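Note that one protein chain is taken out, while the other chains of the complex remain in position.
Just so it is clear, A and B label the chains in written order, and each chain counts residues from 1 on its own.
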Amino acid sequence: MKTVSGEIRLRTKPDFDMLDITGQVSMFVAESGIKSGTVTVFVVGSTAAVSTVEFEPGMMKDIPASLEKIAPSGADYEHHKTWGCDNGKSHVRATLIGPGITVPVIGGKLPLGAWQQIVLMELDTKPRDRTVVLQVSGE
Amino acid sequence: MKTVSGEIRLRTKPDFDMLDITGQVSMFVAESGIKSGTVTVFVVGSTAAVSTVEFEPGMMKDIPASLEKIAPSGADYEHHKTWGCDNGKSHVRATLIGPGITVPVIGGKLPLGAWQQIVLMELDTKPRDRTVVLQVSGE
Partner (left out) sequence: MKTVSGEIRLRTKPDFDMLDITGQVSMFVAESGIKSGTVTVFVVGSTAAVSTVEFEPGMMKDIPASLEKIAPSGADYEHHKTWGCDNGKSHVRATLIGPGITVPVIGGKLPLGAWQQIVLMELDTKPRDRTVVLQVSGE
């Protein structure tokens, strides 16, 4: 067994962005030569998240609509008093969704559904340069 | 170290179902012969999720009650306009909970709490045939 490390670098749009990184993760796994194991997909930073989704235009609006119910844009966040910033909602949303996922690797491929893509979710109020760390382990 | 792959196949009920798969995951880990490592439990598809819960009848109602607050059944989802379907809430809920978890394997067993079970959550509006992928890695 071995471990192969990589990174994806992305530029995001502010106030909800969602980028399909399935192709990049799949290609990295294929190039690693690992046929059986797992790949961990983990975003550096506390105002972004990683999950899977059916990646289609409707979800680009439906997901932020639900996030508004959980951590509304107009609420009075204590985080703003600490730092004089405006992204309290971003931190709360990122923590509740989580920074990463681990996906099985079987026969060198990811067993995703036909309408299931791996995405980076940008939750910050500013555009960001993001680094997603990829860690493939297996044999 | 080695990796052993498996699958659990399940038939679910629509509009929230929760199936305790702890026994199946534990048995698979035991049969793998791996004593120290991890098991990744990952559901194929974008309208289901995996987590842990105290599996008891009350939670079968309490969890969907909270999911109604996050992504209500009666809301006007953009996803429905894309596909003419009715499961926009299902996709949003699945993405926010997440498709999988990774659990340590210690002495060939899972260090779960006495009232902590691994569950597949069905979030779709139709009954589904689900595949949960199990990936055990370790020595």
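Assorted remarks:
Note that in this section a residue touches a chain if its C-beta (ideal position, glycine included) is under 8 Å from a C-beta of that chain, and two chains touch if they have at least 3 such contacts.
Remember, predicted model here, so these are calculated numbers, not experimental data.
Touching the omitted chain from subunit A are residues 1-3, 5, 40, 42, 44-47, 69-71, 75, 77-83, 88, 91-92, 94-96, 98-100, 102, 131, 133-135, 137. Residues 1, 36-38, 51-54, 56-63, 65-66, 69-70, 96-98, 101-106, 111-113, 115-117, 119, 137-139 of subunit B touch the missing chain (whole complex, contact as defined above).
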